[in-house]
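Below are the structure tokens for one structure; questions will follow.
Excluded from the complex is one protein chain; the other protein chains are retained at their positions.
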Amino acid sequence: TGGGSDSEGATDGTINLAQGTDPAHMITTDATETVSSSVLRMMYDGLFSYSNTGDLVPVLAEAVPTSTDNIHWTIKVKQGTKFQNGEAVDANAFVRAWNYGAYGPHAQGGASFFSRIKGYDDVKATEDPDGDGPNKAPDPKAKELSGLKATDASTISVELTAPFAGFPTMLGYTVFWPMADECMQKIDACKEKPIGNGPFALKEWQHDIALTIERWDAYQGNKPAYKTIKWRIFPDGAPTWTDFEANQLDIDAPPTEQYQDAKAKYGERMLEVKSPSLSYIGLPLYDPTFAKKEIRQALSLAIDRDLLNQALYQGRYTPADSFAPPGIIFGATAGTCAYCKLDVAKAKELLAKAGGWPAGKKLQLWINTAASGANEKWVKAVGDQIKQNLGIEYEYHLEEWNKILQLTQDHKIDGPFRMGWSPDYNYVENYLVPIYGGGAKVTRTGYESEAFTKAVAEADAAPNLQDSVAKYQAAERILGEDMPGIPVFFSKSATVYSDRFDPASVVVNPVMGAIDLRLVKLK
Amino acid sequence: MGRYVIRRLLQAVLTIFLALFLLHYLTSLSIQINGNPAYAFFGGQITPTQEQLRVVAERYHTDHPCLKRVGDPCLSNFMDTLGRYANGDFGQDLRFRPVSDQVVMRVPNTLRVFAINIATWAIAGIGLGMLAAVRREKFSDYLIRAGTIISGAVPTFLFVLALKYLAGVWIGGWLRDHLGDDNVLSIIFRPSWDEAHPWLTVILPGIALAVIGTAGITRLMRTSMLENIRSDHVRTAKAKGLTGGRVLLAHTLRNSLIPVVTLIGLSLGGALGGAVITEGLWNIRGVGQFVFNAVRQNDTPIVVGVVSLVVICYLLFSLLIDLLYAVLDPRIRYE
Amino acid sequence: MSDTQTIEATPPTAPVKAGPEKVRGLWSDAFHDLRKRPQVLVCSAVILLLILIAAFPSLFTGKDPRDCQLERFFGAPSADAWFGYDQYGCDYFAMTIYGARPSIVVGLLATATTFILGAVIGSIAGYFGGWVDAVISRTIDVFNSIPFVLGAILILAIWRSAGDTVWPLILALTVFGWTGGARILRGSFIEARGLDYVKAAKSLGASDSRVMFRHIFPNAMAPIVSLVPLAIGAYIEAEASLSFLGLGLKPPAVTWGSMISNNVPEVLAGHPRLLIIPALFLLSATISFALLGDAVRDALDPKLK
Amino acid sequence: MATKVQTRSNILDGLDTSRPLLEVRDLQVEFHTRDGVAKAVNGANFSVERGETLAIVGESGCGKSVTSQAIMGILETPPAKVAGGQVFFHGVDLLTLPKDTRRRTRANHVAMVFQDALSALNPVWTIGYQLGELFRKHRGMSKAEAKKKSLELLDLVKIPAAKQRIDEYPHQFSGGMRQRVMIAMALALDPDLLIADEPTTALDVTVQAQIMRLLAEIQAERQMGLILITHDLGVVADVADKISVMYAGRIVEQAGVLDIFARPAHPYTQALLRSIPRVDGKGRKLEVIEGLPPVLTRIPPGCAFAPRCHYAKPACRERVPSLEVVENGRRAACLYTAEVLAND
Partner (left out) sequence: MTDHNGFAAGGHGAPALEVTDLVKHFPIRQGIVFKSTVGQVKAVDGVSLTLRKGETLGVVGESGCGKSTLAKLLVGLETPTSGGISVRGEDVTRLGRSGMRRLRRNVQMVFQDPYTSLNPRMTVGDIVGEPFAIHPDVVPSGGRRKAVQDLLDVVGLNPDHINRYPHQFSGGQRQRIGIARALALKPEILICDEPVSALDVSIQGQVINLLEQLQDELGLSYIFIAHDLSVVRHIADRVAVMYLGKVVEIGTETEIYDSPMHPYTQALLSAVPVPDPTLRGHRDEITLEGDVPSPANPPSGCRFRTRCWKATDRCASEEPLLQIRHGAQHANACHFAAPRDVVHAVD
């Protein structure tokens, strides 16, 4: 149903959008941040996409693959589609892309996504022998993943190192998109002007100023109902909302402070979408003060997440009562965290049970400096509440983000620290394992629990996705009791679109957390 | 003359060298105290791998061991830096693009902002100063003086933000509704810069940037005018029976401008500081915005690269002016 | 020169006995002159009050600015909380009162350090001339070539995580702010070096330090003194601007600058008072200092008498 | 002479050449200062004829410059204010003229030379520009014509190599040369009256002699009226026809040059003459005038000179003596002129 609009102007129209930073470069396996992935999404079709209900939908794949052992997977690729340079999009187009992304020396941001595929250890980056010294790390043993093969033009066969039932859900993610052979030959040129296979092609990229894509007329799928998208770059700190209000942008999110205002003003045109990103507080379990789980539970119980949401965010976020956002992320359920609600009496009781808070000791809150101050905001409120409800005084530590990362990694922090998490793919596992899995040495909190490790292993080994999900939920409940971290809230994006859009065509994709631009029609 | 040029050049080189060393030392200290700035590359979202960090550190030249010793002046590193500067390499930004390219791309826009800024200073500062001097001790004089004090006390960012809403959204909205989107006025009253209209959309922020400096220029202009109005040569001009306008323009204004022009020159450095905020908030692709972003991203190496370039340009520029003076005015050479 | 006439009218052979109260120096004359102007009185009163607030905040409010109860968020002004509550339910009046200290301290200390450093260096350069002057002038050039805000940014980047101390800020403002005073004093000293009263002292055999400190310095200070109040205001404002760039004082320190920059967005959320209140305090401080500076300059300028 | 005036009747109407060239009557100028009203000129009366030189002498601050500027109409208002009196130019009261007519009288009819030529010339314009400006603005000449006229003028005031120097700036001229330029500028539009306010005070004696000679020559040639303001009585003795002695804003004595030097009728004039050292050795011991001139904001009642006067009697402190004829045309403002004259 390509371009059904009756007005010429609309089909040739331009959508003006804002982008937070200039993308580093346009390469799918490196597009782990939202900026380049949101642009590339318009230019590439992958094996799967996520539907507007969050389900996995085949695009270039024939069907959702299945596996008997959750180790060996076979993916059938639709035939007959082409890259914008005329090359065919076949199984090889995927295999070469994934091998490129996994190879350590390419230093691709998405490399770790391939770590479940067999042979990853041989292609990943090697340790530098002298740290920061002058010697370079040796090249990896292999150039390609041994577990990845294109058995013929339409078949990709994948062998994982361990069973993973959620493997197909990963395949909708940017890093699994195909790459043209020409791209491989001239990778630097391709980073500047990608060769896509989607409905749009890059028209002009003025670095740090604007990026324009235009409809690719040979596209065989659903053709977009307008011609051009122009993203103007508004670096962090340059307000965009004024430009939206001045009709210079078609889509924008109001600043938190103007959320209610915008809601009243734009009504229907404001779309609220739960976003999968989580804000939580990590606790240093290696510190004796936080060793007892009752202390951790008490701290969590002292926080009135609802009030915090009202006071700081005009009620637009979702107070967290689980470790992964339910209703967005596949396999996530509400209420897995019993201590994620305000209960001052119980908090005091638990605190007393744990022997009380060490007299005279101040709670040390660690926050990373951010120019916007957005993080400081809620952590300060949390500190205030703990002070108010449990009588524990607090102190701030502001450090640069990199220092916080280093300190938490090295377990050198003596108090709660602010963390955030955005998922890489739509699976509950992505909230549990990367944050709390891997053992006491690896986790920032120093958390390690036999029960949790076991539950995760069982979940990964589950014969099918449903069983796997159930096991992961069991693992999540273990976290809910141990409380190595305190989930605080899931954010929600509020998006307003301009009156140039046909409201019927505006649909939000929950996984992207944004309006699906491919479907938009101009009035 | 030749000797003077050589001497003045040597001096400029020395100053540049010292200024760059100062900058270098500040950066080294920053890295020594705060750790590897390579993390900044990845922002707050991503945890970089060791390999990624290494590549970034290498490109930033932050892998030097002296950067681990607090207080070490890192002289060998400084010499490397100077060598790179000599080759036109002022480092790379977060996207691995050369800072010098970035600056070259951004300089025209900053120059536009400055052009408006200077024009505002000239028109408003000199005009108001003149008016205040001519109508001294009258209502308009008091009004102008009060205005300079108040405008000089409003932080730039407040002014720019207020302008963005008042002019960009409200007035601009009205204009766009009544005159259409593409009317020149509608374009001028946009809330942010647009590369399609690089001059029109720089007018409002240029004026906003000029506000703080205008206060000083107005005041100096007033004082300078008053001094000249009382001067003997103005008395002569009156005695010659020249009209009031001519006495004012040919015999007072021109003389009063000399210190004002000097102040304008001196204020440009300060305006660059204001340009950081103004360009940042107005989304103008200028050198100031580059610094604004780098500061927000804790990206000290870029700030240093840009400031180094600015310093070199500034010093070379003043060298040029001095030489020009020497050519024009033979007395200057005998200082 | 308002006092001369009482004496000049009297022939030197028949002098009137002048009471000691009539004997005034240029400074005290300026002071007497200032005392008479309402503008000066109002400004001085404001400044005095602000300094008092900065020194003894607890005299002005019994509340703790860090006693924040979230449920009071954006609470409206009331008899109990004059300025209402901010987003975190902190008493805004208490915050404004406690926010005075770092703002005023930065203004006063940064001014003191820049002017003292600038004065010492500038007077040495101006008095001794020659290679000393050459070296110092080059140094001034070096620091001048780096725009003030950019230089301050670099220094503050070093102590980004220093928390709620004012020292890095004062250091940054000093390192890149001293050149202004130095330049002026250097000029004054060079000018004064050639004056007859300096020659007179030298011909009496006065030492360099005597000539510098007894003779030139007090006279050279006049142009600088009038700049001091202006500088105080400018530094208070600089703290606000750097706060906005995320380089000012860090929480839990409360400053007018951070109150302004943190609450800019709240204006459009319907709470303009959160911006207006600290902004008014900031403006009243900078304007008072600026007006005082103007008045001092006028009072010290014999030409305007 | 009458024809000359008529050529410029477009500027001033109703000129009556039978009346004196310039006649100042009871001129009063006040300054409004913080300390009160300063009466800088407090009733000045004098007149000048064509071809005549009037010297106004008096101590520093007695109001000489203010008087001349009031005649020219170039006082800064405020703080100055002409509080009363008339300034007749051939019978036309300049003070009542419309502003623009008044402006055009300047340089056309009455021109002025100032003391410090360096500061009186505009440092940012060339000599040629500042001279030519007069011809261009008042006579509507083209640049080239103006330059030609300017060169003629520079030749007139004997500036060597005028062709080259016309494009130089004031600071490139020596003091004497600058003063010649000032004179050239004053003479440009053929004024009927020239006021020279201490034209040679800043100059060395040898240069002073050059300048005074030049002025005298030109005056004789053009039959201008000349008001020479100075405190150098030597210069006055050399060139003046008439003298007005000023003290604290008033003319205290007025007479022909020979009379004044021979037999001053006012105690102040007498004391002034006795206090001048002379190069020809006469009057070996210097007399001093004790005390200081009064501050103009607080002029004592009665005769302003009384506190310093040897002849002063109680009556002097009660009444301001008016300028009255003493003998054949000379006038003095003193109650005891007879005594003074007797004591010479």
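The chains carry the letters A, B, C and D, assigned in the order they are written, with residues numbered from 1 in each.
Please note the rule applied: a contact is a pair of C-beta atoms (placed from the backbone, for glycine too) under 8 Å apart; a residue touches a chain by one contact, two chains touch by 3 or more.
Computed from a predicted structure; not experimentally measured.
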Looking beyond the chains shown, say which of D:277, D:301 or D:329 touches the absent one. D:277
By the document's definition of touch, the residue of C:117, C:171 or C:201 touching the omitted chain is C:201
Which of D:83, D:220, D:286 or D:315 touches the missing chain? It is D:286
Residue list for subunit C contacting the dropped chain reads 1, 3-4, 7-8, 12-13, 15, 17-18, 20, 23-27, 134, 137-138, 195-197, 199-207, 210, 214-215, 218-219
Contact set of subunit D toward the excluded chain (per top definition): 59-60, 160, 174-177, 204-210, 212-213, 231-238, 240, 257-258, 261-262, 271-273, 275-282, 284, 286-289, 292
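In this text, only the chains that are shown with their structure count from here on.
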Compute the distance, rounded to whole Å, between the mean C-alpha positions of subunit B and subunit C. 24
Distance from subunit D to subunit C - Cα centre to Cα centre, in angstrom: 50
Where the centres are mean C-alpha positions, what is the separation of subunit A from subunit C, in Å? 50
Multi-chain touching residues of subunit B, meaning two or more other chains, are 34, 161, 165, 292, 295-296, 298
Two-or-more-chain contact residues of subunit C, please, as numbers and ranges. 160-161, 245-246, 268
Note which residues of subunit B are touching subunit D in the complex, please. 137, 229-233, 235-244, 246, 250-251, 254-255, 258
What residues of subunit A sit close enough to touch subunit C in their complex? 255-258, 260-261, 304, 307-308, 310-312, 314, 369-373, 376-377, 380-381, 384-385, 388, 395-400, 403
Interfacial residue positions of subunit C with respect to subunit B in the complex: 138-139, 141-151, 153-155, 157-161, 233, 237, 240-241, 244-247, 257, 260-261, 264, 268, 279, 282-283, 286-287, 290-291, 294
